[in-house]
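Dropping a structure here in structure tokens format, bear with me for questions.
For this view, one protein chain was removed and the others were kept in their places.
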Amino acid sequence: MKKKVIGVIGGNTVGKKHYDAAYKTGQEIARRGAVLVCGGLSGVMEASCKGAKKEGGVTIGILPSKNKNTANKYVDIPVATGIGEARNTVIVNTADGFVAIDGKEGTLSEIAFALKAGKPVAGIDTYDIPAIMKCSTPEEAVEKVFLKLEGA
Amino acid sequence: MKKKVIGVIGGNTVGKKHYDAAYKTGQEIARRGAVLVCGGLSGVMEASCKGAKKEGGVTIGILPSKNKNTANKYVDIPVATGIGEARNTVIVNTADGFVAIDGKEGTLSEIAFALKAGKPVAGIDTYDIPAIMKCSTPEEAVEKVFLKLEGA
Amino acid sequence: MKKKVIGVIGGNTVGKKHYDAAYKTGQEIARRGAVLVCGGLSGVMEASCKGAKKEGGVTIGILPSKNKNTANKYVDIPVATGIGEARNTVIVNTADGFVAIDGKEGTLSEIAFALKAGKPVAGIDTYDIPAIMKCSTPEEAVEKVFLKLEGA
Partner (left out) sequence: MKKKVIGVIGGNTVGKKHYDAAYKTGQEIARRGAVLVCGGLSGVMEASCKGAKKEGGVTIGILPSKNKNTANKYVDIPVATGIGEARNTVIVNTADGFVAIDGKEGTLSEIAFALKAGKPVAGIDTYDIPAIMKCSTPEEAVEKVFLKLEGA
């Protein structure tokens, strides 16, 4: 059976609080044996990959650039799309569920595509969209996404 | 000088009220000599194209499909992207400003990309995002977008 | 009935001979009442748009950049895709038939996608691919594409 794939979405600049939340989210995803997919850049993306690697997980970075050296150093597999911001749709199509942390309009576009696709989105300090499962901690967020994916 | 290009975004299924609002938005865009760009399908997209053609305007439909026959019949120039929902970014990159009418997650993704790009978005009965200029009528919405584009 | 849409593909740097061939190709497309679509940049793209505008035609430039100011000045309608070289598929999906003039690997990718889609391609001094209709003059190339599109 294929491993679950969890997307972590959020801004490329973050303060310590959200960097830590993203790091713990990555850890939690890896501990559950899921693959982490993200946009491959800095901020929330980097922190979540770093956390996943700490726990021996697998990380995929779906980059806007056609240059795979733009990936942060915790990305195992950089996918260099070369399609700019349109790569947000590739992240959404590739993951089964999402944790959104903080973030700005780019994150909002990913939330929108994820909800359109009927995929679960847990949110920590992010946009106030009704269909998002609001969470206080990374553990709660990852748990809620997994429960949805398991049909609970 | 290049003509202004105004994007009309909204759902592909609408009730009479929003169909009429989209129609009038298309008329108003054409009367001001701007080009109308949209997703080329039904609902708000079709209504706005129909309104623009009534006033002799030019309409561009940026389609998800690679088959240009999927465009509504009021589209002058169908651009068949073949890139699915990623075409939402092409609409946003191509237009200078936007009127959003009603709509669901697809529309939200376009609003998000537009705001990220720093382009003005006027909204009629759509998502409650702070940066959207909330409007009651098509005339007001088009006027507000033009004022922003003219630097007023 | 929708107007026919003819794609002109070729390199963004050309010598005088191919610039002239592209210019005449654009003229011939416009004289026949078809819309010209191209990649919107310099070289063959610019020359063909210039020729089409000389004859009062309509020109569409499907750009790799998300900045529509990258279009050459003979493009009426710049479509700013922001998807980089992947925009070659958008050009191919949008046009009904093609004239290829000179060009390098980018042009070859467009020829490949066009042939895959079963669309006619006339070629002047371009790649030696069996399915291309080899031509000596712009008039012959445009004529052959139109004959194919009319089912002759």
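Descriptive notes on the structure:
Going in written order, the chains are labelled A, B and C, and every chain counts its residues from 1.
Keep in mind that, in the parts below, a residue touches a chain if its C-beta (ideal position, glycine included) is under 8 Å from a C-beta of that chain, and two chains touch if they have at least 3 such contacts.
Here the structure is a predicted model, which is why all the values come from computation and not from measurement.
Taking the complete complex into account, A:Ile60 is the one of A:Ile60, A:Val99 or A:Leu115 that touches the chain left out.
Annotation: of A:Val90, A:Leu108, A:Ala122 or A:Val145, A:Val90 touches the absent chain (contact as defined above).
Touch with the chain omitted from the figure is made, among B:Gly39, B:Gly82 or B:Pro138, by B:Gly82. Residues of chain B that touch the chain left out of the display are 66, 82-86.
On the side of chain C, touch with the chain left out of the figure occurs at residues 83-86, 88-90, 104-106, 108-109, 111-113, 115-116, 129.
Panel shows chain A; residues 2, 35, 58, 60, 62, 66, 68, 77-83, 86, 89-90, 93-94, 117 of it touch the chain omitted from the view.
FYI, only the chains that are shown with their structure count from here on.
Put simply, the C-alpha centre of chain B and that of chain C have 28 angstrom between them.
Chain A and chain C have centres, each the mean of its CA atoms, that are 40 Å apart. Looking at chain B, one finds that residues 83, 86, 89-90 touch two or more other chains.
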